[in-house]
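Report on the structure given below.
Apart from one protein chain that is not included, each protein chain of the complex appears where it belongs.
For reference, chains read A, B and C in written order, and residue numbers begin at 1 within each chain.
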Amino acid sequence: MADEPVFVAVVGFGYWGPNLVRNFARNPRARVTWICDLDPGRRRAAERDFPQARASASVDDMLRDAQVELVVIATPISTHFDLARRALEAGKHVLVEKPLTAEVAQAEALVDLARRVDRRLFVDHTYLFTPEVRYLRDLVARGDLGQLLYFDGVRINLGLFQTDHDVVWDLAPHDLSILLALAGRPPRSVVCVGSSHTASGLTDVAMLHLDFGDQLTANVHVNWLSPVKVRHVIVAGTRRMVLYNDLEATEKVRLYDRGIEVTDADAQRRAAVGYRLGDVLIPHIPAREALAVEVEEVVACLRDGATPTSPGELGVEVVRVLEALGRSLERRGERIDLD
Amino acid sequence: MADEPVFVAVVGFGYWGPNLVRNFARNPRARVTWICDLDPGRRRAAERDFPQARASASVDDMLRDAQVELVVIATPISTHFDLARRALEAGKHVLVEKPLTAEVAQAEALVDLARRVDRRLFVDHTYLFTPEVRYLRDLVARGDLGQLLYFDGVRINLGLFQTDHDVVWDLAPHDLSILLALAGRPPRSVVCVGSSHTASGLTDVAMLHLDFGDQLTANVHVNWLSPVKVRHVIVAGTRRMVLYNDLEATEKVRLYDRGIEVTDADAQRRAAVGYRLGDVLIPHIPAREALAVEVEEVVACLRDGATPTSPGELGVEVVRVLEALGRSLERRGERIDLD
Amino acid sequence: MADEPVFVAVVGFGYWGPNLVRNFARNPRARVTWICDLDPGRRRAAERDFPQARASASVDDMLRDAQVELVVIATPISTHFDLARRALEAGKHVLVEKPLTAEVAQAEALVDLARRVDRRLFVDHTYLFTPEVRYLRDLVARGDLGQLLYFDGVRINLGLFQTDHDVVWDLAPHDLSILLALAGRPPRSVVCVGSSHTASGLTDVAMLHLDFGDQLTANVHVNWLSPVKVRHVIVAGTRRMVLYNDLEATEKVRLYDRGIEVTDADAQRRAAVGYRLGDVLIPHIPAREALAVEVEEVVACLRDGATPTSPGELGVEVVRVLEALGRSLERRGERIDLD
Partner (left out) sequence: MADEPVFVAVVGFGYWGPNLVRNFARNPRARVTWICDLDPGRRRAAERDFPQARASASVDDMLRDAQVELVVIATPISTHFDLARRALEAGKHVLVEKPLTAEVAQAEALVDLARRVDRRLFVDHTYLFTPEVRYLRDLVARGDLGQLLYFDGVRINLGLFQTDHDVVWDLAPHDLSILLALAGRPPRSVVCVGSSHTASGLTDVAMLHLDFGDQLTANVHVNWLSPVKVRHVIVAGTRRMVLYNDLEATEKVRLYDRGIEVTDADAQRRAAVGYRLGDVLIPHIPAREALAVEVEEVVACLRDGATPTSPGELGVEVVRVLEALGRSLERRGERIDLD
């Protein structure tokens, strides 16, 4: 059994689906046998680039194929819940594109269902599989940054405008998955303010604030209307600070030997704070396509009993924060408690 | 009278004072005759670098010098009100380092006093005198950006920690002066969240949100704990967008021929939004030290009746927003109305 | 006939071959039916990624397949001549990886042979098909740069060390093809100096100087030992100057409205030269994979009688300059005339 390839069906061959297909097709322990999409043009593209898989408009036909073991869902968010539910009920393992669902209740229902039918539910939070985020997690885990002070995320660009969800649901899941992984705990409360500039009324510029307690906060900027593209995450600790710039070709992570030094306050002055300026290290982190690592891990979970980095439970947490952010946004920045 | 030099006294020879002295000393229509500072070491430095001025510990002596026409105040914020009041009462014109005062009531009192004693009150919002901000103002005034959509400001670095005011009062006045100048109106409401990581309890990381009405909002990031220094202002309009990066040596302004195009929504789909990608123009803006321009203007106001770019009234507006931000910060992000 | 797909065989599936296969496979007017490589591992990779083509170790078998119309050669330089000759003799059109051959005489012989057998001979100087180089050619052709003053090329990185040719033959063909296309004429003389730092004795750092006459010169830096990767071409004219930085993600071309102004020298002083500083324009050049454009053109040459951008004759010119550079290098920088 451990030697048999995992037969995979990918549902949705739009923007992200082809990347999923390509990576499963390249994995020696997997085989892509179905590509489902309602759009005929996309099915033709699938046939041209992946002649080894059957291109089909029917998810039902695919679900009836007993050989299919894993269903990968890369469709609009609003369809995630129904497709994932049907696939689990058909006895398939499921990997769902982020965010898991459009509501917390749905996400929790999927996790419950997967447990009941004893199938695996994975969420495709791809960033968790980049060599850089893995490097950051190791840094934090080893205590190399000292006590965490704050996160600062900037994820802005021009477009891509979505029609069924706003910029927060579109872009923030990346940062939220990274922050939850690094903080090791969910935020206690959130604040979100934003604005919309189109007739759709969908928020296209937003500022997120997450309070993790113990003075650890995160500020995240997401924006569909920025003339420049930025992909920054700063993780600041008392001992060191890191800048993760995903747009750099090879020097994505910079480790700053910088921090603050709080010297004892005397009676008169409340505090004497100095700051320490040291070297910058740009570690050589061998490049690897995150999706290839993720595919490898999904297969290892199914074949070797490995523990998933991004299970359904993490997907629930991300959706829970997204929902709270949405509520704060509606109330023009009111702080929403998550407990 | 128009030919006589303006005799200037500068109070405070710490971080910013020497720049003020140098620029007044270089202006052919001004003469620096007094430099006041309580610190003997700073007075010695003043004597060495500007032997033409008298270095003194006594503001009172200086104020009694009838020749002194303009008093320039570059001392800690908490001392601004009292020093400016005394100078005005002594019949001097006054230029005060930003922010004008630590409270709105004080700022308003100074403006009133200046009016009563018929003296000029200027606030040193230096950024308004940079060639780049002047270029931005012209762009907006000519309508070249279309309708303004949002501002995005990032002003982060490591240190300089202040002991008498937080990072919002330290860094945000720059952005606020620019935003007020570009928006042409004060914000209607503000939201501010932040955190402190030292025993002083002073906020060192903060996120500001200003709502100017008509869908125009501003998000500003200020931070004393960032390993990297960033000085960004994005001004986005429906027709064009601008990035003003103050850390670039010569290419500080980039004008993006980019925007969004909202096409008519059909019945089913709420909106079809496209985005337009065009050229980037980096205009050649001849460099000029902002403070030299400001000094020139201050002298021209006193001698030629010119209209000040940064009068006391603007200083009041900035302090009013700062106060509202502080209140929001205290209430952990509660929206504060300014009307 | 114009409707029939071009059946393509690709010889060599090492570093560059897979890109050629992928682009021919994606072209709707072409079909890749053979992939030849002596290495079994590469043949397995070819079978996995392109199941539609036959992977074979035998070029002879492939040449006997009458359906094959175009043979694409992506093997080591030393094998180009023999493979291209056999393919032409077998009645195939041929596209050869740059540089065309290892010697001018061989390159000329291939051009002659192609003419005799009435087949097309293309050289894969891929850079000529980038949107950026096309933009540069148009600029120069329209006279927008004024009279050309100089080229400055930097193509440096760490590795890839070759064992059968030096850094000049490895990297300079890119710049030479661009320079020949922009200058519109071959250089009159060349100078080349370099050094070797390995037991192989192959030059790994070199500096090239080409004199095109009429004060137009080119300096090109190639280097396998550079810690940083740089891909720069400056094209300077009397009216404007361009920087083409191929490592930028989207802003590869910068057009500088800068130049020199030579004012009339008076009797005493030999010359009064001023320089003009103007705006920088970063034109929006829609991205397109160069190889896809090249494949499209090759197919159009075979089907629609289009004129090739990079015919065998250009390949001969590039090899002629390479040979002269090699001779100068051997003689430690002696100037070599090309006439």
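Everything that follows uses one rule, which is that contacts are C-beta pairs under 8 Å (C-beta built on N, C-alpha and C of every residue); 3 or more make two chains touch, one makes a residue touch a chain.
Here the structure is a predicted model, which means the values were calculated and not measured.
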Requested in this report: Considering the entire complex, write down the shown chains that touch the omitted one.
Outcome: A, B, C
Report task. Using the touch definition up top, pick the residue from C:L158, C:A249, C:A287 or C:A306 that touches the left-out chain. Result -> C:L158
Query raised in the report: Of A:A66, A:L281 or A:A306, which one is in contact with the hidden chain?
Result: A:L281
**Report entry** Selected from C:P28, C:G201, C:P286 or C:G305 as touching the chain missing from the view
**Finding:** C:G201
Query - Residue among C:V6, C:V21, C:V59 or C:V191 that touches the chain left out of view - result: C:V191
Report task. Determine and list the subunit B residues touching the chain excluded from the picture. Result -> 25-26, 48-49, 51-52, 247, 249
Requested in this report: Using the touch rule from the top, list residues of subunit A that touch the missing partner.
Outcome: 251, 257, 277-284
Requested in this report: Could you list which residues of subunit C touch the chain missing from the display?
Outcome: 149-150, 152, 154, 156, 158-159, 161, 163, 191, 193-202, 205, 207, 209, 211, 215, 217, 219, 221, 223, 225-228, 234, 236, 238, 241-243, 254, 256, 258, 260, 262, 265, 269-271, 273-275, 277, 332-335
